[in-house]
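See structure below.
Of the protein chains in this complex, one is absent; all others appear in place.
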Amino acid sequence: MNSSFLMSQAHALFSADGLAGLIFLIMVAVMLIGGLMACTSERLVRCVAGLVVCFVGVAGIYFYLNSPFVATMQMLIYVGAVSVTISFAIMLAAPEQSKKIGPSGPLSGPLGFLTAGLIFGGLAVLGCRTVWPVKPKINSGTMEDIGAQLLQNYSMVFELVSVVLLIAILGAIILARGGRNT
Amino acid sequence: MSLTLLNVIVAVIIAIAFAALNAAYLVWAERRGAARIQRRPGPNINGPFGLFQPPLDGVKLMAKQLLIPGGVDKVLFMAAPVLAMAPAITSFVTLPFSDLIVGHNMHIGILLIFAFASIGGMSLLFAGWSSRNKYSMMSSVRAVSQAIAYEIPMLITVITVVMIAGTTDLMGIVKGQMGGFWHWNIFPFKAGLFNPLMLMSFLIFFTCSLAETNRAPFDLGEAESELVAGFHTEYGSMGFGLFFMAEYANIVIGASLTTILFLGGWDCPFGFFPGVWWFLLKIYLLIASFIWIRWTFPRTTIYGLLNLSWKILIPLSLFNLLLTAGLLKVF
Amino acid sequence: MSAPIKLRPDETFILNVGPQHPATHGVLRVKMEMDGEYIVNAETVIGYIHRMHEKMGELKTYSQFLMNLSRMDYLGALGYSHGHVLLIEKAAGIEVPERAEYIRAITVELNRIASHLFWFGAFVMDLGGFSPLMYALQDREYILDMLEAITGSRLTYSYYRFGGLYNDVDDDFIAAARRFIPRMRTSMKKYHKLVTGNIIFRKRLEGIAPLTPEICRKYGASSAVARGSGINFDVRKNEPYSVYPEFDFDVPVFHECDSLARYNVRMAEIEQSLRIIEQGLDKLPGGPIMPEKKLKAIKVPPGDYYQAVETARGSFGVRLVSDGGKTPYRLKLRSPTYSNMHLFDESCRGMLIMDALAFMGSLDLVIPEIDR
Amino acid sequence: MSLLTLHNSLTTYLVIGALLFGIGIYGLITRRTVIGMLIASELMLAGASVNFMAFNRFTAPDPVVGQIFTLFIMAIAAAEAAIGLSIVVAIYRSYTSIDTEDLVKLKG
Amino acid sequence: MIFEKTKQALQGLFPQSEKTPVTALPPAQEDAAESKKTPKKEEPRPDGVVERDYKVHGYHLDAQVSPAQLLEAVSLLDKAEFFIESITGVDWIKEDQMEVIYDFNRYDFDLCRVVIRTRVPRSNPVVPTITDIYAGANWHERETHDFFGIKFDGHPHLIPLLLPEDADYHPLCKDFKV
Partner (left out) sequence: MGAYFSEIFSGLWSLFIGMSITFREFFSPTVTVQYPYETLTMTARYRGHIDLIVGEEGKTNCVVCGMCEKACPSDCISLAGEKPEGGKKKELTKYTLDFTKCSLCGSCVESCNFNAIDFSKEYNLASTRKEDFYFDLLQRLKDRNP
């Protein structure tokens, strides 16, 4: 049974579908490695690097969810903007690279692991156990749909988000302004 | 999904080969061009017209020992050149060279290229940061702030073009411009649309692509008279080689995008025999002007560059965006 | 362009520019305390190629030491030799034939142009433009060819002798020099179009590193550094020596005080030097190039002598304290760049590093000349 | 269900989302610096986004609602990053540190 | 004329009694005449202002001052808008003295070169610094310190400039052997 399973797996691997599945697994692995790097690394710049890698993986997963537009946005916004902002903040605020930024206390590691494990386990079990209704039609994933929805049903939210962004920009400028001599 | 994936993989392999070949021979072209501008012969010993020079240089780079200086952040140091090269290669996959020759056409192609370009920016940051060299550090900060400053006018210009074409599909954008140079986006005579500022948009896009690829006169990241070699000061052998290849691959992408968005892609200027040769001709002419500009002008300052972006390029491109939107509404 | 900031010491870092750095054109080291890209403090460290010329001067006879003067500044060597021979001739009372003086003036001016051309190229290269260097080197090559034909050397000429010259010039040289003048004028037009008018170039230099006349005075700056700050000071005019009073030329002075003014001064100086060469070739008298009577070993009456000349880099002075012996008792070489470089430390505070390096380029540094 | 067809089932994505969320929680608890915590919270947001996207793909009758929600999350995350990091810079200026243990003194 | 003004100002540094022997000397020949006759037993020149023949010596005024008067003399020149050209030393080993020479010149066409010199004993060569008056004296004084070991009292940064950082020799002293 085992060998036939492997055979079928190997056979599947060489089909194009199988290749897609393999690349999906690679993407998940990239995402996990990046996420772990972002949360366990001792240097902040490495954390950002991990974040970048993780988001690239997440973007790949979005591709598999039939929404390439969101995937590219994920890369543009998270990799191109958020990560860069974070790295600028590191450059401005963390001059000593050598200082370790390890766990905050002796217990925080196990405690964090326990909490995270419980939450992950709970969510995963919940997700697997529940029987989800099946969707009649797969979304097409085109930009037109999103654009139309944004400007019709969700136009209010759209406007609100732009206001939030504006306020965020202004707030960031006000907070971070003021020369170093103040 | 499945077949396209195979397609993509083949395209990636071809793209790598194309990028490497381009990098090698663009270096040759750059050296010859620079030499001619300076009234020197340039590399002309190895092979006819010195054409064997690039492979020999490649062999030399590969044969060199990969030095990792003490104190660097090894993981990031090693990852940065790969991070620089990978998005450049992937961008090639979506570029339509002609209506037949395209790795994988996507309806969001242009966004994809910009998404990948943002990874390239991060790679410079990591390279400079991990090198443990003050010059590299300063250079990486410069390169990133420059990339951010120029992404804005560039994207605004792209939106203008996308509005005219009505699609983010690179192929669709080209198809909207077929039929002779008077249909190209650079020239204002488009059916029902008369926008005299598209030439300006073209110049803005061209300037931004110079800045995005860290080319002179915006090569602040590797300003050799100030920062020695900038972010790749500590890189030798293939680490340096990858940055080098990524730079030239980015140049090709920049030129291709300019061609696709403004110069009608593979369209023939006179309306007949469109094909990949026109595309190649256009991008190599643009690359030649990249080289020509590099060897003509001095470097800008960091504030001169930011002034240019925020005071000139962004207002002008925004103005053109509004104008185009208005025109599209009217006609 | 300046950052008026107070910093905690942990927010700055030290950047060593040099001793090996593309912008220092030699072994100059500037220890910069930086706040990001801004310079908080700078300390120039010199002396990496110090050769103790002054001690050599005390140990060697006058004519043996003469050769060292062309090794001080490898770009404008003749100006330095000129100062030294003028000093010894003045002190020892040696008559110089007029033809020799004219040839000295012509060759010094040619050498000045060569030096300025090299500076022009190197300066634009500091700003990131590579091609102008090559064009400048082509023009400089004509001068070096001419000077090589008469002196036998391309950089360290050792051409002047006490009382005259080592070799006479021939008709080929005169013809070549006459051909060179219009060619150089055409090239100057090219440079002005390619570089001076360029918007990027102007934006990089306008208002960068303003040096007030007061700073120039406190540091004793000369050459284009002073003349770019509105100081009309040129030793050729202020303390006329040799046959310079015979020539009709202007001293270009610019009042903007910035790096562009210093650039403009040197570019205008090339044109003035061309005028001097033109007149020198017209007026060149015949006759011997050395005194009739062959000179014995030179001895200078005891006393204290000083001679200043305007070299390509500014006011070069030689002070000779003689005790009447075969060798000088004390020979002080006052090099112009030493003073010009000195004001860098104070003036570059608060500047961006790329502006500071443009400023450094505008000072026209030749490191062996600073270090002596 | 083979390994290679995992990408066609909803539960896979839910587990991935939960995993990202869990990593984020772990980071948030263990991190000592403000920037580290910010990075962890970005991961948690990404986990939530993955869930939205998955439901959008597999169950929701409306074709784009999940995508639009994800886009909004991105916008909010960008705003959050900008604000959070300017706060970090401001904190650093008054405390010379971004270590949470050093920030116990509330009156700066 | 700046020459007359400066001369008077510098002479003002010296009381009338000390000034007399100096002005009595015929300018320009006095070194030559004296040293040829008695080169060995030359007495150090007394402090005071001497006018020199510009055509022979290349400068106009030659003022020898005591180290105490130095700052005053230099600030006189500073007020008269002179610029500093160089500072150097001479080791008069036979007289067991060190001399520091300051060259000053003007930027305008009112030609006047002034040399200020001061002598200190070789055993304890200390001269006040003039960096407070002329910032440009900094390197010149450091160089003089390198070469002669003359200490400039109050100099902000008196470490070797041209010589190696750890140099403890002074090559231009006459008793330095190559």
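Per-chain residue numbering starts at 1, and chain names A, B, C, D and E are given in the order in which the chains are listed.
What we mean here is this: contacts are C-beta pairs under 8 Å (C-beta built on N, C-alpha and C of every residue); 3 or more make two chains touch, one makes a residue touch a chain.
Because the structure is a prediction, the values reported are computed rather than measured.
Asker: Omitted chain: which shown chains does it touch?
Answerer: Checking the complete complex, the chain left out touches B, C.
Asker: Any idea which of C:182, C:197, C:245 or C:325 touches the chain not displayed?
Answerer: C:197
Asker: In the complete assembly, which of C:131, C:229 or C:242 touches the absent chain?
Answerer: Looking across C:131, C:229 or C:242, the contact with the absent chain belongs to C:131.
Asker: List the chain B residues touching the unshown chain?
Answerer: Touch with the absent chain occurs at residues 33, 35-41, 203, 292-293, 295-297, 312.
Asker: Quickly run down the residues of chain C that touch the omitted chain.
Answerer: 60, 63-65, 67-68, 71, 131, 135, 138, 141, 148-153, 156, 158, 166-167, 190, 193-195, 197-200
What we mean here is this: only the chains that are shown with their structure count from here on.
Asker: Of the chain pairs A-D and C-E, which one is connected by the greater count of C-beta contacts?
Answerer: Counting C-beta pairs in contact for A-D and C-E gives the edge to A-D.
Asker: Determine the chain that sits nearest the middle of the structure, using the mean of its CA atoms as its centre.
Answerer: Located nearest the centre of all protein C-alpha atoms is chain B.
Asker: Centroid of chain A to centroid of chain B, CA atoms only: how many Å?
Answerer: About 27 Å, centre to centre.
Asker: How many Å are there between the centre of chain A and the centre of chain E, using C-alpha atoms for each centre?
Answerer: Computed from C-alpha means, the inter-chain centre distance equals 75 Å.
Asker: Using the touch definition from the top, which residues of chain E touch two or more other chains?
Answerer: If we look for residues of chain E contacting two or more partner chains, we find none.
Asker: If a residue has to touch 2 or more other chains to count, which residues of chain C qualify?
Answerer: Residues 10.
Asker: Please name which positions on chain C make contact with chain B in the complex.
Answerer: 1, 13, 15, 21-23, 34, 36-37, 124-131, 134-135, 138, 194-195, 198, 200-201, 203-204, 352-355, 357
Asker: List the residues on chain B that touch chain C in their complex, please.
Answerer: So the residues of chain B in touch with chain C come to 34, 37-40, 134-135, 138, 141-142, 216-217, 219-220, 223-226, 228, 295-304.
Asker: Which residues, counting only chain A, touch chain D once they are in their complex?
Answerer: 8-9, 12-13, 17-18, 20-22, 24-25, 28, 31-32, 35-36, 38-40, 44, 47-48, 51, 54-55, 58, 61-62, 64-67, 69-70, 73-74, 77-78, 81-82, 85-86, 88-90, 92-94, 101-104, 108-109, 111-113, 115-117, 119-120, 123-124, 127-128, 132-141, 145-146, 149-150, 154, 157, 161, 164-165, 167-169, 171-173, 175-176, 178, 180, 182
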